[in-house]
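All protein chains but one are shown at their positions in the complex.
Labels A, B and C are assigned to the chains in the order they are written; within every chain, residues are numbered from 1.
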Amino acid sequence: MTENSKPIKLMYFAWVREKVGRAEEHIEPPEDIATVGDLMGWLKGRGPEYAAAFERADVIRAAIDHTHARSDAPIASAREIAFFPPVTGG
Amino acid sequence: MTENSKPIKLMYFAWVREKVGRAEEHIEPPEDIATVGDLMGWLKGRGPEYAAAFERADVIRAAIDHTHARSDAPIASAREIAFFPPVTGG
Amino acid sequence: MAVRVQTDDFDVGAETKVLTKGRTDIGAVVTFTGTVRGNTPDTPISSMTLEHYPGMTETELERVEAEAAARWPLAASLIIHRYGTLKPGDNIVLVITASAHRQAAFQAAEFLMDYLKSRAPFWKKETDDEGRGEWVDARESDDKAAARWQTPSKVIT
Partner (left out) sequence: MAVRVQTDDFDVGAETKVLTKGRTDIGAVVTFTGTVRGNTPDTPISSMTLEHYPGMTETELERVEAEAAARWPLAASLIIHRYGTLKPGDNIVLVITASAHRQAAFQAAEFLMDYLKSRAPFWKKETDDEGRGEWVDARESDDKAAARWQTPSKVIT
């Protein structure tokens, strides 16, 4: 295992969580998965539940280690990445 | 006494009241006193305390029967006219 | 929709509860509480006395409240203004606005405060720590704050 492929904790919230069917998991994406966007694309191929969850990838938001992250944000140093719909608190 | 010269109740507030030396009084201005501005000018001539109170006539505000009134507002039908500094509540 | 002019203190929590009790059409409640500043190096004020014009005060506050209700979809509103002698830290004024949405509640509360500050017949006299009283000057910024709502004021001309 290279340094880039250390496990990342993924967390899912709201309807992303419901569609994926779990709240969190640990993954080890291939080395060519460099950004949040790459990761969403890769997750889509992991099964029909992921395909359904990330079908509307353009509306899904992400956070890296508790900070909002754009689709082009690099994931190399991420410990925890979360995927969720636009927030609706307040 | 003509209809125009029926007594008007005057009320004074804040430093206008302190300078005039009373909170209210009834007056019967001459018939040629037509507006709030005329009335302030006429009051000025009633003694040194009035002259002091209305010296800065441009900053004094007025109300006719509980409604803010400008200097050119007619006083013919007024029952109660109040003079006071700009308000500072809230 | 209510207006109260009183010497007694008020309780923002209790007033909010009364206004919203049993209501499920309200999504947003904004309260504004104005308090007496003082006894600080900048403002060595030991007390403040509020004089007002009984009768006109209530009329103006009701007018201001009705104006807000005409401009925003308010579910409820309340204005309480105290008069008499108050100490630093004491409450002066309370405005509560409730609406389905937050923008209406916020804007109506700001409007009520800006508008009552420029129209409600109250005058503040500050007494400093040596017993000297001085009438507070109106602030030009308050007139400007009211003017931004660009509403024709009720004035006899």
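Convention: a contact is a pair of C-beta atoms (placed from the backbone, for glycine too) under 8 Å apart; a residue touches a chain by one contact, two chains touch by 3 or more.
All values derive from a computational prediction rather than experimental measurement.
> Could you list, sorted by label, every displayed chain in contact with the chain left out?
A, C
> Contacts of chain A with the missing chain: which residues?
Residues touching the hidden chain, for chain A, are 11, 13-15, 63-64, 66-70, 72-73, 82, 84-90.
> Touching the hidden chain in the full complex, which residues of chain C are there? Just list them.
Its contact residues with the unshown chain are 11-14, 16-17, 20, 22-40, 88-89, 100, 102-103, 105-106, 109-110, 113, 145.
Everything below uses one rule, namely that only the chains that are shown with their structure count from here on.
> If you average the CA atoms of chain A and of chain B, how many Å lie between those two points?
Distance between chain centres: 74 Å.
> If you average the CA atoms of chain B and of chain C, how many Å lie between those two points?
Chain B and chain C have C-alpha centres separated by 27 Å.
> What are the residues of chain C that contact at least two other chains?
Residues: none.
> Residues touching two or more other chains, restricted to chain B: which are they?
none
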